[in-house]
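Below is one structure, written out as structure tokens; the observations come after it.
The complex appears here minus one protein chain, its other protein chains still in place.
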Amino acid sequence: MNIQDIATKINGKVIGDAQHAIKFPAKIEDAQQNNITFLANIKYLDFVYLSNAGCIVISSDVYNENMKGNFILVDDAYSAFSKVLSIFNAEVTTEISDKAFIHPSAKIGIKAHIYPFVYIGEHVTIGDHCIIYPNVTINAHCVVGNNCILHSGAVIGSDGFGFAPIPDGSFHKIPQLGNVVIEDNCEIGANTCIDSATMGSTIIRKGVKLDNLIQVAHNVEIGEHTVIAAQTGISGSTKIGHHNMIGGQVGFVGHISVAPFTKINAQSAIAQTIKKEGLVLCGTPAFDMKQYFKSTIVFKSLPEMEKRIRDLESTINQLKNT
Amino acid sequence: MNIQDIATKINGKVIGDAQHAIKFPAKIEDAQQNNITFLANIKYLDFVYLSNAGCIVISSDVYNENMKGNFILVDDAYSAFSKVLSIFNAEVTTEISDKAFIHPSAKIGIKAHIYPFVYIGEHVTIGDHCIIYPNVTINAHCVVGNNCILHSGAVIGSDGFGFAPIPDGSFHKIPQLGNVVIEDNCEIGANTCIDSATMGSTIIRKGVKLDNLIQVAHNVEIGEHTVIAAQTGISGSTKIGHHNMIGGQVGFVGHISVAPFTKINAQSAIAQTIKKEGLVLCGTPAFDMKQYFKSTIVFKSLPEMEKRIRDLESTINQLKNT
Partner (left out) sequence: MNIQDIATKINGKVIGDAQHAIKFPAKIEDAQQNNITFLANIKYLDFVYLSNAGCIVISSDVYNENMKGNFILVDDAYSAFSKVLSIFNAEVTTEISDKAFIHPSAKIGIKAHIYPFVYIGEHVTIGDHCIIYPNVTINAHCVVGNNCILHSGAVIGSDGFGFAPIPDGSFHKIPQLGNVVIEDNCEIGANTCIDSATMGSTIIRKGVKLDNLIQVAHNVEIGEHTVIAAQTGISGSTKIGHHNMIGGQVGFVGHISVAPFTKINAQSAIAQTIKKEGLVLCGTPAFDMKQYFKSTIVFKSLPEMEKRIRDLESTINQLKNT
């Protein structure tokens, strides 16, 4: 494949040798003459001058004539390079491993790739074009839409964590009769757990992307196109709005709702309902992120601040006594 | 099944049409004429008036004659409805999958359900009436009591994380010779990890309920009927007392002990031994929860507080110079 072939596919304009051959994509600092790479972040601009890459995908705004080598000019280099990666990505194979367990009552759509050691329980429904990596468990009655990717070790439809206290101090398990519904175009990270609802469904709306090691408790609902980073946990019955962007290791208490377009910084705790759209939150418990960072700066100097108060108190005592 | 059948089983009193047929339980906001539902939390009282449910299980204290429809009156609606769910819960089947690996030296009790891709190592002992979901690993010499449920991806008896530093800056693995003992009536969540003891046993006492993605390190002991929410981590040799209630994403340092009946809020860090029973803790490091929340309110306004101190300092300087 040459540079012109790639430029045509990503709708870009070639500067330099359009016939130059490209073998594979690489990072800008590693790229050699047979590699294509990209510059999306101005912070790394110096790399363009130092790079030995065969071709660099770059925004027309950023390119200038002092840059030497071959380029493909595009509007949005990040998004265009994502298409370049797709060109070089291995063809998805369609295969259902005979080392997977698929209950006879389960329904699997067309063009699925189901790897070894996947467990698919009774009456599970899986849509078209899904990839289910090794060691995934999908328990009875769960539903997975079209074009979904479930990474290794993900557990869909484990029992919700519900127990009623008994007077003798022990707990009685509350049966979990519901299921999990994952709509179209979702990606579920490795070792992420999504519990079944007690009754009804735990729902992952279309386009949601969950990273690895996330906990989604029973009866949670996650709105369309919300993206959640690794190790975040969402407690029972909480409803996350659409288009949220949620960092890693965030915690949500149960039975609250979060407005659409909320952004939540890593390690925050969301302890109550967020009604206003578009907030940017941070902290335990979370509040406005800018305010939070101002508070953390003062937090560092709390011991000195306490001393300043002590000094003030002693000065005032002197003043009062004179 | 009709309402009278159910009322008899949960020891309740029918108001309305005792012969009305019920097909399945549902949430109060979703319930239709063939569903039974419940009201446990007064917060949701309005739903009773709006619900289309065929029957509502409700506390005698909460019911009043203006409520229309069919009801079963009970003392404790939450606990009673848990019994209703049990009535409709699928019969637990007894089956040992031929796609599981069970070492010939392992002993499995009666009426076990062992799913595909479960690994049960040498000399493992598993009690009666256990359910072990797909992709669970139980390593050599571990012991599981009666009536336990192990959810998918749980790992019982992975090596404790112990390394001795070597003068060359590398680490020497400390062999982990112990095991894990899980007593009767425990539930272990999906992808939760319980490490083997270095020597002796990591012990999960009877009735303990662990949610998903929890880390239990080597030589930990968790007391009877303690309940722990998802993503909490307990470091090596720490002993948690009985009847603790521990939130999600909590961390415990190693080699400490926590008194019985302690409640710990989500995302807290327990950095030292808790001797007094019945405390309610929060924070990193944790202290009294009410006090913690008061401190977090002030934390939000730290920048203004710093300004107030600056103002005081400047006013005092003026006063001193007059």
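A and B are the chain letters, set down in written order, and residue numbers restart from 1 in every chain.
Definition applied: a residue touches a chain if its C-beta (ideal position, glycine included) is under 8 Å from a C-beta of that chain, and two chains touch if they have at least 3 such contacts.
A quick note: this is a predicted structure, and the numbers were derived from the prediction, not measured.
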Next item on the list: Just name the one of A:96, A:140, A:164 or A:266 that touches the chain not displayed here.
Entry: A:266
Next item on the list: Please pick, from A:18, A:67 or A:305, the residue that touches the omitted chain in the full complex.
Entry: A:305
Notebook entry, point to check: Among A:70, A:125 or A:152, which residue is in touch with the absent chain?
Noted result: A:152
Item checked: Touching residue (missing chain; options B:87, B:256, B:269 or B:289) -> B:269
Notebook entry, point to check: Residue-wise, where is chain A in contact with the chain that is not depicted?
Noted result: 24-27, 30, 78-79, 82, 85-86, 88-90, 97, 99, 115-117, 133-135, 149, 151-153, 185, 187, 189-191, 207, 209, 211-213, 225, 227, 229-231, 243, 248-249, 266-267, 284, 296, 299-303, 305-306, 309, 312-313, 316, 319-320
Next item on the list: Against the chain that's been left off, what residues of chain B make contact? List them.
Entry: 101, 117, 119, 135, 137, 139-140, 153, 155, 158-159, 161, 163-164, 166, 169-175, 177, 191, 193, 195, 198-200, 213, 215, 217, 219, 231, 233, 235, 249, 251, 253, 269, 284-285, 287, 291, 294-295, 297-299, 305, 308-309, 312, 315-316, 319
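As a working rule, only the chains that are shown with their structure count from here on.
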Margin query: Distance between chain A and chain B based on Cα centroids, please, to the nearest Å.
Written below: 25
